[in-house]
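With one protein chain removed, the remaining protein chains of the complex are shown where they sit.
Moving on to subunit A:
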Amino acid sequence: MASVSSDEWRAICDKFTNAQNLTVVESLNDPDNDPFRSKYKARELLREIYCSLKSFEAGEGEEESGGETGETGESGEQLPVEAPVDGQTEEAFSQGFCGDSPAGLRAAKLGAVEYYLGVNHVDTEELSAGQEHLMNSMKLLGRCRVSSENVSLFIHARNQLGILWAGRDETETAQGFLETAESIYQRYMKEDGSPPTDMADYFSTEENQLTHQERTKRFELAYTHTMYYLAQVYKNLGETERAAIYCHSTLQRQLKLNQFSPMEWALNAATLSQYYITKGRYMEGRHCLSAATVISGLAGEVPSEAAAQESETESERREQLRQKRAEIARCWIKYCLNILQDSKKLLEDSIGELDTDRQEEMKRGRRLEEEEEEKERKSAMLFGSEDTFDSIASLEEKVRCLLPMDFTEARAIFLVGQHYVTQAKEYFQMDGYVTDHIEILQDHSSLFRSLAFYEEDLDRRCKMHKRRVDMMEPVCMELNSKYYLMIRRQMMFELAETYNEMMDLKLTLANRQDETESLDSHTIKKFNNLCSASAKYFQMFLDSLCSPEGKQPEHLEEEVLRPALVARFRVARLYSRLICTSPPGQVENLDKSLEHYKYVVDYCDSHPEAVATVETELELSREMVGLLPLKINRIKAKIPANN
């Protein structure tokens, strides 16, 4: 082997630098019709390096079985594509040359060139040839024990093979390579842990050797990639749980090694929180969100409006920072909303009211849960660097991650959610961000709805629903249905339901206060107003399904089938509940009611496929279609008597 200082060696180092430059920098400027020009040039240089290395070896009388590998490029396409199996980690640590022996170093250098040739072929879409080079690299290394001289190459080569096999839909093979890389890393860090030689170091002159710090950084980054590739492999295998863990560790490592851009990292963590919250894992979700908020703060202050007007970069930065922070706020809203809704699901009885027995039972089970939480928190994968740990933890303390069990607990979560609603709306204003703004309003409304569930005071509960109406009604009316038809339908339906809910609450309240007497005229008026308002919005929803000429659709689209029939059913019910003292008025209302029940029945009769979606409603509608005429006739019978 030529000494590290010889001219020949220097020439090799220059060639290598050149090849790297061609691959990384020059290739970006390659024209569309010759996209791999620089990479092909780099390939030639790498081959020359390979030959020179071999000739040094020959001079020293070493035999080399993989000698033809430099030439495999052209014949590569014909190679059979068979999934190889990666060697065992155990062997890699116990057998073969010492990494720092001359033979070991030679193998590592040749292996590195094979590695670069492999990557080069893969990049230029010659996968089979690339695979062969990478496998040669593995073979060369296979004769060495893992040590600080070659461990980096061990990992890199396996990362590349992982990508390669995943691209061929051979996910399990990819998994094999990547998992071996993972265990090699772990074992190396446990047994040695010194900063390993980077592959670039093999071909750099003494004065250009990397610092220990830089070596560690590059090595850790390679392993971060292993984690990231494994996350994708598990995702593709459908193992979402494991995929999430690996995404989580990727994020954790980026933070720990200070290899991240704050806003991007924060947004990724916030997105991961959404995975956790839909899984009901609120502790992890909260941790991701708290970290997201803290790390997004590292991206700096939002430039002032004045500064934004001065320069376009500032203006763009302002836009970006505000948008991303608002998006993180929206992830927080979902956290609060989901946790409230999940606990509501657990605590409600068959008609959606708070089940106090269940509540007691849950509260008793709570102490255990709290201890559990403490334990889990210690073992969980925590984010943070020395200076962010504390701020993340203190943000976490602001909201609980256990399901709320009573009004006080629910209210605390509600308030946090509402805080983020305000924050998100600052950026996502109605004017400019209609759909986003409304989605936030809908979440705000849902927060109120969930909170109302815990509220025992019916009057206050009613006011919470009133707040929902107040935030949605004007918006729903303002929107142009040509552009926002779908969103308006959602709002109409929700408004109808909310008025309905208020109506029920008013009645319960009135009955409670005055059990002996009948309702006073004031209450009746209020009740009827709420009832009509609810019917009005259901009707608006139904009208929105009509053709531009106002014709009822003969066939209801799948996504509106149930809502449309349910709206009919509920309008029917609402008309029969309107309080009216005059019998003719009563008859009129009941006629309308009957009309709507009939629609449900007739529609299902002519569209049997609809039956399954509204079974209960249909059954009751049939009953009512049979029974209501009786009631109507009874009232009618009274009319002449009164006259």
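One rule holds for everything that comes next: a contact is a pair of C-beta atoms (placed from the backbone, for glycine too) under 8 Å apart; a residue touches a chain by one contact, two chains touch by 3 or more; residues count from 1.
Note that contacts and distances are computed from a predicted model.
UniProt protein name for the omitted subunit, picking from "Kinesin-like protein", "Dr1-associated corepressor", "Ubiquitin carboxyl-terminal hydrolase" or "Two-component response regulator"?
"Kinesin-like protein"
If the hidden chain were put back, which of A:180, A:252, A:293 or A:539 would touch it?
In the full complex, the listed residue that touches the missing chain is A:539.
Touching the left-out chain: which of A:236, A:359 or A:388?
A:236
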